[in-house]
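Taking it in order: structure first as structure tokens, then the write-up.
All protein chains but one are shown in place.
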Amino acid sequence: MEAQILLLPIGILIIAALIGLSKAKVVLKIVNMLSAVSSGVIIYDGVLGLKTTIELKYNLFNSSSFFASLDYLVFRVDALSAFFLLILGILSLCASVYGIKYMERYFEREDMRVYTFNYPLFILTMYLVVICWNLLWFIIFWELMTLFSQFLVAFEQRKEKAVKAAFKYFCMTKAGAEFIVLALILIILKATNFNANYSEIANVLPAYLSVHSATLYTLTFALLIGLGVKAAMVPLHSWLPDAHPEAPSNVSALLSGIMIKLPIYMMFRFFLGFFPLKPEIGIVIAIFGILTLFFSMMYALLQKDSKRLLAFSSIDNIGYILLPMGAGIYFLANGSQLFGGIALAAALFHTMNHAFFKGLLFLTAGSVMYETGTRDLNYLGSLAKKMPLTAFTALIGSLAIAGIPPLNGFVSKWMIYISTLTSPATSLFGIIAIFISAVTLGTFVKYFTAIFTKPPVKEINAKEVPLLMSVSQLLLALLCIVFGIYPFLPLKMISQALGSIGVQIHLDSLVVYPSLVVPKTGNYSPIIIFAFLLVSTLIVLLLIPSRGEVVPTWKTGRSEDLNMSMPADAYYRDFREVFREVYTVGDASKRFVQKIAEIGGMFGIKFEVLSYDLNSMLSIAMVLIVILVAVLGGVEL
Amino acid sequence: MNIIFIAINLAFALIIAPLIDGFERKIRARLQNRQGPSILQTWWDLIKLFKRPTIEPQDSIKSLYKLAPYITFTSVLTAYLIIPTLLPASTNFIGDLILVVYLLGLATLSFVIGAFSSGNAYAQIGSNRDVSLFMSEELLLAFIIGTIAVIGKSLSFDQLFPLPFRISSLLALLLLFLVIYVASTRLPFDIAEAEPEIIEGPLIEYSGKHLGLLKYFVFLKRLLLYSLILDFIIPIQNPIRLTCYLIGIIILSIVYSTFEAYYGRFRIDQAIRILKRASIVALIVWMIAVVGW
Partner (left out) sequence: MILEILKSNNAKILRHDEKVTVALVPNDKLRTTAELLFKAGCYYATGAGVDERLLGVGFSMYHIFNCEVEGRYIIIKAVASNLKIPSITPIISGANWAEREVMDMLGIFFDEHPEPVRLILPDDWPEGVYPLRKDFRYNERPPRVEFEQKREKKPGVIEVPVGPYHPALHEPEMFELYVKGEEIVGAVYRGFHIHRGMEKLAEGRMTINQIPFLAERICGICGYTHNCAYVQAIEDAAKIEVPERALYIRTILLELERIHSHMLWLGVAFHLLGFESGFMHTWRIRETFMDLAELLTGNRKTYGMNLIGGVRRNIDENKKKGLSEILDKTKKEIREIFDNATQMRELINRMEGIGVLSKKKGREIGVVGPTARGSDIDTDVRRDHPYAAYGDLEFKVPIYKDGDVLSRFLVRYEEVLESIWLIEQALDQLPPGDILNEEYELPEHTICVGATEAPRGEDVHFAIMGEGNKVYRWHPRAPTYNNLPAVPIMLKGEKLADAPIIIASIDPCFSCTDHIVIVDGEKVYRCSLDNYLGGL
């Protein structure tokens, strides 16, 4: 009976979506609250799933042949799904609570039904993607997730930018999904004899693929592209920096925090669960990881728009997840259980960390927008005086993302370096990751100081955001701190999650309380570091207390009101100039991708604009599913 | 035992770091045909600064501005838990090379955030330079860390002190020598705090106790980096380690201050370009290490 609780979020979210069809103002509150409640249930499901595997099975149709694999709708939560469910639950809880107040700003301007209808469905489809245990159902939920999220991206329909971004997002991820579909068809037709159940596949596929290596590489290629587009892997990332900033901030938090992690989830399933471990696949993934983190962070350094900067940094963090995942596969394939386990654990840990701090940062960017109505880093400034709580949480988020000890970002980055640096084959990856980590620090110094500390050009009217919004930010900030100081808890969950796909990490040897110890390679004790930092700072504060009077800022003897605000595009100019080769290469590839996108764009724009109309939205969703089913059915002939 | 050793190391660092600066000032003065102040002068300066009140600029974000010097100071102090100075403390349960690098990152970060919070144009420009320099310095440092990790097959100091004698370790240490020079904010790399150009940049608004803490931080950071490079060279469980260590510190001070006396300040782009070129050299050194020389 316990398993039935898996259905509870589905029910709540569907009700929420139905309520969301109404135009009444109160609907917004109800929908967000219902989403929050269901998120709570999702968290509970996740906790439950970590303890035991939950399974639900429904027999929907009774057809033969190809559709046989669609007959059974199986939901199953193993430790890996549970881990992702936890992230999804926590993040959507924060985003929903945040949305109650935050979305009110849009009442005047936008049709709220686009949000109230799509938002619960978006969470629902993400939930379903994580819990479903059948490849065919997975692709259906996957496509629906893309569909509903793109309506949310285009929420501000009057902004041409938003509509274009949503279109680009839809086209690219849709094209990517076709690759996944192809891979699935290949798997189902060739290997598993029309069986799409994960357990079945995991039994049959590795043996089959170890023999048919051509199929293995084809599948790897298709899945890397298909999932890579969704995960915004460089060079398939170009939709993300456009799409994420345009969505309402709590949706951006979900998009960046969890949605682009679902491809990671599927990669874990495929590359570790279903495929035989091959070192070359690992290296290829790691190389993509390095490309992703390197280029995206160098570009994040340039941004003048707060949410765009965050979006680029999201891509960067996907790199930080792909890199250890690839390295882990490489190590496991080469028989190095220790480093392989640590690298994969690092990948999962970073997935979680990124969800928390990036979700947090998007929420703070949203709070700033809520108060000031702008994302322009040139214009903003000095908000720490007026929004101290938001500034504090943004600082925690920035520190965490820059990997500063003793916050959570450092633990996962430390694990990445420890696992990669010492082996000659992966050492270069670790080196670049360290450098990019420094660039991340630079980027977030820019993000934080440009919004919160530098004097603004003009006085900005702002006050602290309502409690409901701060609570979400504080919760995420707290998680960043707690999981940084006490990483043993998430590591335990991660070891369970990895265990469920057959990777054993020996937690006993890794955690030597109060330290994390990788034998003969590295060690880090977050508790001691944190305690020493705290105590010594307090001692110094006591010994050398600072108390002083307020004096005018010194302007070399001038009394006039000067513009003392550093423009956002002026940050690190010389650094960018010296490293301009990076941007030359990046821009060239961008132009190339744009050419391709242009050709694709010619077709669909009119059709796409039409689809934002609410009434036609559902019908298009229907048509899409029908087409999908038809495609799947057509293969049988 | 270890904890006592760590405590002694910390106390040693706190007392000696300003003296080393005093010593370097003396050397520089001699090279410039000056008498120079007494070796204790840096200590007198610090004591005087600690007695002075602080100020808060009008445009500053007060909490960040006031807290930053303390965090900067303690983060470099924390690194002393890990790197043995006077006595060889085994510290493999606290942290490793990566942690030291990131603690220095934390120091830089809180330093620049404090400076940015002061609201002064010069402080912003100076911090901007500081971060630019930090990023390019980190590229070189990353290669050195990679090289060292490949040579020692570890990032833990237990395994790394001392480095095995190989061509690549020698080259890596030479590059580390350069990074330390850059990181210790000396001429020609004191671009962020250039006095005639941007009036000490990030430090411009800080005074009294805050300024004292930040100066103290720089001295501690220098000693920490000296100790790091010396630990890589001197065998850790050697009876004459202490003597070697003290002599090493003196030699490093003399060499670094001589360099400092004979250089003009770089412009920020020149400095970054130099670090970038050095990084390419470091890439080659890394390759040598991978090959196994």
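A and B label the chains in the order they appear, each numbered from 1.
Assume a contact is a pair of C-beta atoms (placed from the backbone, for glycine too) under 8 Å apart; a residue touches a chain by one contact, two chains touch by 3 or more.
Predicted model only: the values in this text are computed from it and were never measured.
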* Write down which of A:Q504, A:N563 or A:Q594 is the residue touching the left-out chain. => A:N563
* Structure fact -> The one residue from B:N9, B:T42, B:T108 or B:Q124 touching the chain left out of view is B:Q124
* **Candidate in contact with the missing chain, chosen from B:I82, B:I144, B:I268 or B:A289** => B:I268
* May I ask you to list the residues on chain B that touch the chain which is not drawn? => 28, 31-34, 121-122, 124-125, 128-129, 187-188, 190-191, 194-199, 261-270
* Touching residues on chain A - with respect to the absent chain -> 378, 457-458, 555-558, 560-567, 569-574
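Methods note: only the chains that are shown with their structure count from here on.
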* Structure fact -> The distance between the C-alpha centres of chain A and chain B, rounded to whole Å, is 36
* Complex contact set, residues of chain B against chain A -> 50, 53-61, 63-64, 66, 69-71, 73-75, 77-78, 81, 92-99, 101-103, 105-106, 108-109, 112-113, 116-121, 124-125, 127-129, 131-132, 134-136, 138-139, 141-143, 145-146, 149-150, 153-156, 158-159, 199, 204-205, 207-210, 212-213, 268-269, 272-273, 276, 286, 290
* To do: Using the touch rule from the top, collect the residues of chain A that touch chain B in their complex.
  => 382, 384-385, 388, 391, 395, 399, 402-405, 410, 414, 417-418, 421-422, 424, 427-428, 430-432, 434-435, 437-439, 441-442, 445, 448-449, 452-455, 512, 514-515, 517, 520-525, 528-529, 532-533, 536-537, 540-541, 544-556, 562, 564, 566, 570-572, 574-575, 577-579
